[in-house]
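Omission of a single protein chain aside, the complex is shown with its protein chains in their original locations.
Letters A, B and C mark the chains in the order given here, with residues in each chain numbered from 1 onward.
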Amino acid sequence: MTDHHDFDKNYLENGKGFKSWFFTVDHKRLGVMYLWAIGVFFVLAAIASFLIRFEHLSPGQTIISAQTYNVLFTLHGAVMVFLFIVPGVAASFGNFLIPLMIGARDVIFPKLNLYSFWIYCAGSLILLLSLAAPVDTGWTFYTPYSIDTGTNVILVTFGVFVLGFSSILTGINFIVSMHKLRAPGLTWDRLPLFCWAAYATSLLQVLATPVVGITLLLLIGERYFGLGFFDPAKGGDPVLFQHFFWFYSHPAVYIMILPAMGIISEVIPVFSRKPIFGYKAIAYSSLAIALISFLVWGHHMFTSGQSKLINIIFSVITFAVAVPTAIKVFNWLWTMYKGSVELSAAMLYSLAFIFLFTIGGLTGLFLGALAADVHLHDTYFVVAHMHYVMIGGTVFGLFSAIHFWYPKMWGKMFDEFKAKIAFTLIFIGFNIVFFPQFILGTQGMPRRYFNYAPEFETLHQLSTYGTWILGVGFIYMLYTLFKPVGAADSNPYRSVSLEWQMPSPPPTLNFKEIPTVTTSTYDYGTKVEQEA
Amino acid sequence: MASANPYKTYLNIWLLLMFLTFITVYAAEFDFGALNVPIALLIASVKAGVVALHFMHLKYEDSMTWIFAIYPLFLLFLLIAFSATDIFTRVAN
Amino acid sequence: MQIMKFIKSLAYPSEMLPPIVEEESHFDPETEHSAAKLGMWLFLATELLLFGGLFAAYAIFRAKYPVMFAEGSANLDVVLGSVNTVILIFSSWTVAVAVTAIQENKIKLVQVMLWITLICAAIFGINKYFEYSYKLSNGIGPGTDIFYSIYFAATGVHMLHVFIGMAVLGVILKRTYEGRYSKEKFTAIEIGGLYWHLVDLIWIYLFPLLYLVG
Partner (left out) sequence: MDWLPTSASTFAPQVDSILWLVTIISVVSCILVGFLLIYFVVKYRRRSDNDQTPAITHDSFLETLWTVIPTILCILIFIYGYVYYDKYTTPTKGAYEINVTAQRWSWSFAYPNGKKTFNELYVPINKPVRLVMQSKDVLHSFFVPAFRVKQDVIGNRYTFINFTPTKEGVFDIYCTEYCGISHSDMLAKVHVVSDIEYAKWESGDSADVENAYAGMAPDKIGEQLYSSKGCVACHSIDGANGVGPSWKNLFGLEREFIDGTKEIADENYIKTSILYPVNPPQGKVVKGYAPVMPSYQGLLSDSEITAIIEYIKTIK
């Protein structure tokens, strides 16, 4: 029809101006826009967290009031969870990569993909509108506090409800794309592990999100009509709200982490020049996690007043989920065995992911053990555990992806050396922020506390100083990324997977001819020593 | 994809559904005690199954569609089973 | 005029998009058809779980407050409920016929059937309106007790789906007059029909649970 059929034109050059981006159906442009959006929200929520940490430099009021503090941690949690990390890697890199990896010209429902993005924008806007009278419930909206607090709960929950549709529609799009659009020869056991992870994530998005949707709708009903399901004063049950909420929010943890795991599975083989170790185990454990993660939500509620029997059941199943995760960690490690390992910035982030995620996972064992959780629940131990998984895991995975696919996305290279300096600062800063919090929590420092006892001061201060290093590292990373140095080859890392076998940046229609796949995505190394 | 005379089949199915609706209402006249809900749910499920299989053509769909049609039912069961287990085993500990 | 244009652009965003959106599909019609159906089934799965929260709340509170549920249920109008059930199942049948008819290129039949469906849906809505207003005039509303909260929440969310279904089928009906569908191209009617059947399915459960089992 028009010039976009010109195959030589890459997706970045095909059309200029706001309209050509905001109304595009090109999955690559949508992926890039999601990346921008989550980046902006990440910075917003990070600023909130810096203020929170600054407040803790001394006990009592340091810079902000108690009410502002409560608003800030709610804002930090809600924006980080619903605007940044849930759409996060799946929507940005999922959109950019899945069609390239499966050898398709786009996702199966390109227009729906655009609508999902619009819905995401609308939901974010609604959620942020609530800043006019900011909410102080915490991102978990526990009843009955959220029913009777005077703040803008309805607007925020409605925003989350709308965002849910974006999540669901993106999930449907990815699942159906992977069923219907894989290139000839790209069988399920040749599919890149990032796609497997995205598939498992999409399943969770499609099946878990509606439950939180109805829960938040009912919460709105509680506030408007006084429905009473979650209000003890009306014969309802606040713990039931927690059941409904965590039925979504526990699988949501895996919505956040699985795509990052997928990224690690892509990056490590490339920089080790080895096939991924235990392809099937990693692929199936993604699926296993997706299925079992629906069975463990109650481990967020061991001290909530849940019955003893159900606590025990949830504890057992929780330990069952720990196993597939352990398998993945060792498989990634063993991929490097006898390889040819190059420590690029992307690889450094991936290796840091393995280490930090191991700590995050192991500290989960403390929380899964019933008697220990009684002590540790709702303390800083949980805060530290969660951030080791979410930052040490997801965010490090995202940074790895940003560096790894940078040449493919922008057609340019960044300064590797500077990127490694930024990595070092981020890694050190992160650990200084969050490791002391494990100790704080074990000593009994509760979370969501504006004020704290003087004996916790040293560790709190240490943690706050860490945020400054982390912040500097993050700014330096952005600086490095915004200053490209020279053009990129189509395949600077000599990867064998499909998305690198095309020009950088990719042409608008991806493939002139749909490719036929004949080998595995991880076809590295010589076959002499295969299978002892 | 449809059978020889789909309109006739649909009409039969519709008549069956009407009959089942009548049974549901009629059965509610009697008190079966604890069986009231299971009976109502059983009839409703038969109706739902008929609608899904014939009107929604689930009969002709591939196994993937079947999985996506049935798996949410399993999740719904989990949601109810676990939260009910909690609420009805809360003896004083 | 500007406003009308804007509203129209909301309904048909594609009309104001750059040409790239109007690109013909990258995929063959067969793939597109089966993909749309699979996508719709996935969407139905989410709809089912959306109602799942309500069913779970129903199950738990019914077991907790059996007397309240028995009394509340006895106060609901079984006749009106039964009439609505018959109407909704009938409309499900008409949609099923419409989907088959389009595959035989019988556009006229499709249009008649979709009109009947829409009328049935409207009657369903009017009945619900009478039911709600009767309850509300007697001082019974959401929040009266847990049973009525469930009743209003469940039927309310269901009613919302009826409206959405009406909108979907309405747009499809309009497009049949524009000649957009044929024997070769009927995916929209089929997945619109699937959505309508789901609305029916949910009601098949809600009716006995709310009106009959006391």
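General observations
Heads up, the rule we're going with is that a residue touches a chain if its C-beta (ideal position, glycine included) is under 8 Å from a C-beta of that chain, and two chains touch if they have at least 3 such contacts.
All figures in this text were calculated on a predicted structure; none of them were measured in a lab.
Checked against the hidden chain, the listed residues A:T187, A:S340 or A:T516 yield one contact partner: A:S340.
The omitted chain makes contact with just one of the residues A:L129, A:A183 or A:V329: A:V329.
Within the whole complex, the absent chain has one touching residue among A:R53, A:R182 or A:K274, and that is A:K274. Summary of contacts with the chain left out: across A:G39, A:G226, A:G444 or A:P484, the touching residue is A:G444.
Of the options A:S130, A:S315, A:S463 or A:T508, the residue whose C-beta touches the omitted chain is A:S315. Subunit A residues in contact with the hidden partner, per the touch definition given at the top, are 66-67, 70, 136-138, 142, 144-145, 148-149, 232-233, 235, 238-239, 272-281, 303-305, 308, 311-312, 315-316, 319-320, 322-323, 326-327, 329-331, 333-334, 336-343, 351, 354-355, 358-359, 362-363, 365-366, 368-375, 377-379, 439, 442-444, 446-453, 455, 458-459, 522-532.
By definition in this document, only the chains that are shown with their structure count from here on.
Looking at A-C alongside A-B, one finds more C-beta pairs in contact between the chains of A-C. Once the centre of each chain is set as its mean CA position, subunit B and subunit C turn out to be 17 Å apart. Per-chain CA centroids place subunit A at a distance of 34 Å from subunit C.
The mean-CA centres of subunit A and subunit B are about 37 angstrom from one another, to the nearest whole unit. Of all residues in subunit C, those that touch two or more other chains are 38, 42, 45-46, 48-49, 52-53, 56, 60. In subunit A, the residues touching two or more other chains are 179, 207, 211, 237, 240, 244.
The residues of subunit B lying in touch with subunit C in their complex are 1-2, 6-7, 10-11, 13-14, 17-18, 21, 24-25, 28, 36-37, 40-41, 43-44, 47-48, 51-52, 54-56, 61, 64-65, 68-69, 71-73, 75-76, 79-80, 83-84, 87-88. Looking at the complex, you find that subunit B touches subunit A at residues 64, 71-72, 75, 78-79, 82-83, 85-91, 93. Listed in rising order, the residues of subunit A touching subunit C in the complex are 1-2, 4, 14-15, 19-20, 23-26, 104-106, 108-109, 111-112, 114-115, 168, 171-173, 175-176, 179-181, 206-211, 213-215, 217-218, 221, 225-229, 234-237, 240, 244, 509.
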